[in-house]
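Only a single protein chain was left out; the remaining protein chains are all shown in position.
To keep things simple, chains are lettered A, B, C, D, E, F and G as they appear, and every chain counts its residues starting from 1.
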C-alpha cells in the first residue's frame, strides 16, 4: 500500500489532482481510495487530497502519513503537520517555508509563472510524480483529456515531467509497490 | 378508595357527569382522580368516565372494577364488560339490555322523557348517587351552578334524588369510605 | 305527476337542512326518533322535485323520486 | 479639487466590479498580486467622485476620498 | 398553598405560569391542546405572548427566538408534532437555548390512535435528533407531578441553558386530580455575561453553563447552530472546536447527572422482585408492589422520574438484589434496554408491554408477570 | 462485472439504479447532494421520475406517494434533513410503504460541520420517530458496500414492505474507491393481493409482509397512518386493533432478524480483545486488528453491517471471550450502549470517541485504547 | 322498483356509512357537488382516481368514505404525497381534499410549490374557518373577531384568502365557492375534472364547521346555507375581490382559468431532451 497526498489551499485544484491520480492508477489496474478534506463553507481554506493505492483492495484509507506528499501552499500544511512529519517524502513548492527533514523543494509555482501556465501548479505536480514512472504519462494524458482545460494541462504535465526528473528516483522509491 | 363510573355513548354528557362528581367530591374535601376514555375521532362512540376517590391521595386510578357504575347506553358497555362484572354495584338505565348479577335497573331515560328533561340522563344519574348521601346535594348544586344549563340540570338533579331513594342504601354501602 | 322522498333512516342525522331548504316547504322533521336516535324528515307537503334536499343533504340520506325515477 | 480612491488590500478580492463600473474609467486592476493573491484596483484616470465603485464593491475594500473626506 | 382539581394538561400550564413562563408558541394537537388553550387564555392577560404557529416547525423555532429575546418560553405537542420539532430541538441544544417542550404521548407511530395514551416516545425524546447531543427528560406520573416537574423543567432549562423535555401521556393529560399549587416559585434567573468579553459559548467547567447575553443589550452576540467557538464565531473546519463544543454540551448534562437524576424507590431493600417503570404506569405499578408484598414477596419498585441522563450507578445498585425484574411499559419495550444494560446478568427480565385503546396496564398484570411466566 | 471508480455517493446512486429505482425526490444537502445530482442526470433519461422537492418533508412524502403508485422510490439526505423526515418515516412504517432513505452522516447537532464526517445519527436512525416502530438500518463501510447495501436495502424494502435506512457518512460519500458493479440485480417484485379480499394490512405470520395493492388497479385500497385493521379501515378506538397492528409491524422486522442481521467477524475466536464497530471507522479498526495481532494479542473484530434490528445472541456470543472491548465511534458514544447491554458483565469496555474536523479515528488510537488506559 | 338511493351513494363505501361527521356537517354537501359533477361527466367508476388527504375532519371525505383508492396521510402532507403519486403514475387522476388548516397552515408550503410547479393535481380545500377535528382552534382562515379555543378574546389575526393568493402562482385553475353555491361549485368540479384537467387546479369551498362555527353562532345548518347565499358574491374579475371583501362579503367565483401545460407534460419534454442529450 502506498499513498500520494496533495496539500494546498482552495482554488489550487488540489482535489482535481487527487482525482487525476486516482483515475490514472485505477486505469493502471490498481485498487485505489481517494479522499479529501475541505470546507464547503470556507472558500480559500486549506485543502488536503490524497490517494491510497494497492494491488488488492485498500484495507484502510485513513492513514497517518503518506508515501509522498506534495505541498503547494502553506495554508494546507498546518493541520496536517504530523502527517507530513511521518511521511516518507515531502515535496514542497519553493515558496512554502517549512523545515522538514524529509522534504525537498521544487520551483513548481515559479515554473508556472515563467512558462505561462499560472494556476496549473497541480498538474505540474502530477507531472513531477509521473516522472518517476509510477504513473504512466500516457494514461495521465488520457485521464486529463476527459477533463476541462486539456491543452494547458498537457503543457503543465510536460513541465512537471521535466521538473520531476531530478527527484524521480526518490519518488519511485517511496511509491513503488 | 371508592369509585364511580358512567358509561354511555358520545353526546350523553358522560364526561360531564364525571366532572361534576369529581368536583363535588373534591369540594367535600376528598382526594379524587377523574379519568375518561373516548375517541376524538368517533362521534357518538362509546364513552367511559369515572372518578376514584379517597381520604388520601389516590394511589392508582387505573382500576379494574368500580364501586358503582351507571350505564346510560349499551354502546358504552361492551368494552368494559369485565369491569362491570367485577363491580360492586351497577345501575342500568332500563333501556339497556344486559344481564348482570350485580345490577339494578332504573328508568332514568323514561323519567327524562316524561318530565321533560330529555338529554339530562347524566344529571339524573348524579342525583341518583346523591340520594345516597355520599354526594352532598348542595355541593352538587354549587358545582352545577358554575356550568351551562344550570336550571334544567337542577330539575334533573331533583328527579334523580327522588329516583335514587330506593337504591340509596345499596349505593351508600358500596361508596362509603 | 308528483315527486316523493325516500329517507334512509340508517344515515339521516336529523340535521334539518332538507326541511329548512325545501322551497316547497314540503318536509318536516318527524316527532319520533329513528333507531339511531335522530328525527328524520317526513313529507308533509307537495314536493316539486327540485332536488335541493338531495343536493344539500350532507349524509346522503334523502333521495327524491319523481315518476318512479331516482336522481338523473 | 479631485477625488482619489483608497483600497484595502486585505479585503479586495480583485473582482473588477469597480473597474468595470467606473463611469470615468479611472481605474484599472494592477498587474501585481496582493498578499492574498488578488489584483487590486489602482487609479489611472481622473476620478469624478461619483462613488459608484464604493457602492458596488462587494468586499468593502474601496473608499473614495474627495477633498480629504471619506464618504458622507 | 392552594389545592385545585386539575387535569395534567392544566397542571402543566399552571406549572409553567408559576415558573414565570411568558411565551408560548404551539400548534394544536390531541392530546396536548389543552395546555395551549390554557396559555391562550392566560398569557395575554398576564403580559405574556401567545401565538398559534403555522406548524410545529414554526412553534419550536419561535420559542427559540423568544428565549434568546429573554423570554421564559415553552411549547407543547404530541407525537407527530414532536417528530417535527426534532430539528429545532437540535438547534436549541447546539445554541444552548433554554426552553421547555412538553410531549403528551399518544399511541403511534404516525397518527396512530390520537386520543389514546402511550409511552412510545421515550427513546425519541432521548435520541430523536441528529448528531451528538443530550437533554434532560422528565416524566411525571400524575397531574401533581406534571405541575412540579414543569416548574423543575424551567429551573433546569434556565440553569443549564438547555431544552428540557417533559414527557407526559394522555392518561395524565386528561385525568383530573388534586394538585397542590405552590405560592412562591423561585427559578434561577439567567446569568448575563459580566462584560462583552466573557464568552457566551464556553465554560471552563462543563457542568456550568456559560452566561447568556440577551438580545438587544449591546452584547452583539453571534448565535449559530453551526460549530462555533467560545465567542460564537462559526468554525466548521477544526476538529478541536467541534469536539470541544459537543463534548462540553453533552457533559453539561451528563456530568450533572447527580443533580438531574430523580427517582423513587419503594419496598424492600433486599427485594427479589423489582418493578422498573416511569410515567403513568407507575400508578399501577405501585399498587402491584403493594399486592406483591402483601403476598409475602420481597419486592421493590424503582420509578424513574428523570429518564435522561441515566444514573447508571443508581439503577445498577437498586436492581442488584433482584432475581426477577418486571418492566411494565405502554409501548413495545424501550426502558427495558436500560434494564438489560444495567441489571445483573443472571436476572430474569420480564416485559409487560401493552399499548392502545386507552387501556392501562393493570396492577394484576404486573403482579402476574412478576410471579408467573413472561409475556 | 464492471469495475468503476466511484465515490460512495455515486455508488449509492448506481446501486439504486441497478435495483430498479425509478423515483427520486430529494432536497440538496451536504454531504449527500451528489446522490441527488446523479439521479437528476440519470432518471429522466431512463424513464424514471426525479423531482427536487421544496423541502425534506415534501421529499419523503413524495417518495411515499410514489411508492404507493408502484415506483421503487428513494430519497437521500443528511442530518438536518433526516430530522425533518422522521415524521414521514413513521408514516411509511405505519402504512408499510417500501422505500429507501439514505442518510449521509455529518457532524451535528444542528448545522454543525456540514462537510465533516460523523456517526452521530445511529440512535436517531433507530429511534428518531414517535411511537412503537422498528426499521432496518444498514451501514456501509466503503463505496463498494454503499453500492451493495443500497441494492440490499431495496430488496428488503420491497420484500418486507418497510422503509430501510442506509447510514453512510461523509468519508464514504466523498471518498472514491473501486466498485464492482453487478450485471444483473434481482429485486423481488411486489406481491399484489390475489383478489381484493386479501387483506393488504394483515398477515397471519408477522414475518411475512402483506401483499401491496398498487393504486389505480381497482383495489380501492384505503391507506391511513392512523391505526387500521387488516383491510385498512381506521380504528382509533380499540386496543386489540392497535396492539395487533404495531406488534405485527415491529415483529415483521424483529422476527426477521436472522435474515436481516449482517455482520463481519475477523480475528481470533478466543480473542481477549474485541473491537466492535460499524461504518467507515471499520476501515481503521481492521488495520488496528492486524496491528494488535501482529503484536501477539489475541484479538477480534466484530463489525455490524446491520445496525438494527440487533441480533443480541450473535453479539453476545462474539463478545463472550473478550476481556477488553474497544468501541471506536465517530460520535460521543452510541453503539456502546449495545455493547454494554450485551457484553459480559466483567468486561472492560473502552470507548474511542472522536468527531469533527474531518479527522478519522486512526488505527493507532484504537490499538492504544485496546492496550492502554481508556480515554 | 328498487328503493331509491341518494345519488352520491354509488361513489361511497356503504360499509362505513353513516359518515363520521356531525349532523349537518357541510363536508357531505361538498361531496355531493363533486359527485354530481362526476355523474354529469359520466364517471361511473373511480378506479383511475386516487384521492389523497391529510388530517382533519374533511380529510375523512376520501378516506374511508369514497369508494376509490385513497391515501390518508400526515397532517399537512397530502399535496406532497399526491405529487409523488402523480409523478410515479401520470395516468392517474389525483385529487387532494383537505381542510384549511391542513392545506394552508401546516401544509401551506406544499400547496404553494405545487401551484408554482403547476403540478397536475386537483386540490379541494374545505374552508370551514376553523380547526375542527382538534376541537375548534384558530385557522389561518378564521374571520376577525371570532372566538376559538386559541383566540378566546376574539381573533385578531388577519385571515388569508387562499384562492386570491394562488392567483399569482402558476396554477392553471383557481376557484372559490361557498357551499351554498351548489351548482356553480359543481360546475367548477366539472371544469377541473375535464375541461382544464391539467396543471394545478384549486377549488376552495367555504363551508363553516357546524359544531365549532355555526352552532357557536346559534344557527342551524340550514340557516347558515341561507345566510351564505346572501353573503357570497360572485366576482367576474379579480379586481372586484377586494371590493366585495371590504363590504364584509365573501368573494367567490372562478378567479383564474388557463390551459398552460402541467408539470407532467413539462417533465416529459424535459426527459426527451435528456434522452437526446445522452445520445449525443
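By our rule, contacts are C-beta pairs under 8 Å (C-beta built on N, C-alpha and C of every residue); 3 or more make two chains touch, one makes a residue touch a chain.
Everything numeric in this text was worked out from a predicted model, so none of it was measured.
Of the candidate positions G:48, G:170 or G:220, contact with the unshown chain belongs to G:170. In the complete assembly, the contact with the undisplayed chain comes from G:108, out of G:54, G:108, G:136 or G:221. Only one residue from G:35, G:212 or G:267 touches the chain missing from this view: G:267.
Taking the whole complex into account, chain G touches the unshown chain at residues 105-106, 108-109, 112-113, 116-118, 140, 151-154, 156-161, 164-165, 167-170, 263, 266-267, 269-270, 273-274, 277. The chain not displayed touches chain E at residues 22-23, 25, 44-45, 47, 49, 51, 53-55, 57-59, 61-71, 73, 87-88, 91, 95, 215-226, 232-234. Mapped onto chain D, the footprint of the missing chain covers residues 6, 8, 10-11, 13-17, 19-21, 36, 38, 54-65, 68, 70-71.
We take it that only the chains that are shown with their structure count from here on.
Averaging Cα coordinates per chain places chain B and chain G 43 Å apart. Among the residues of chain G, those touching two or more other chains are numbered 21-22, 74, 76, 134-135. Annotation for chain C: no residues touch 2 or more other chains.
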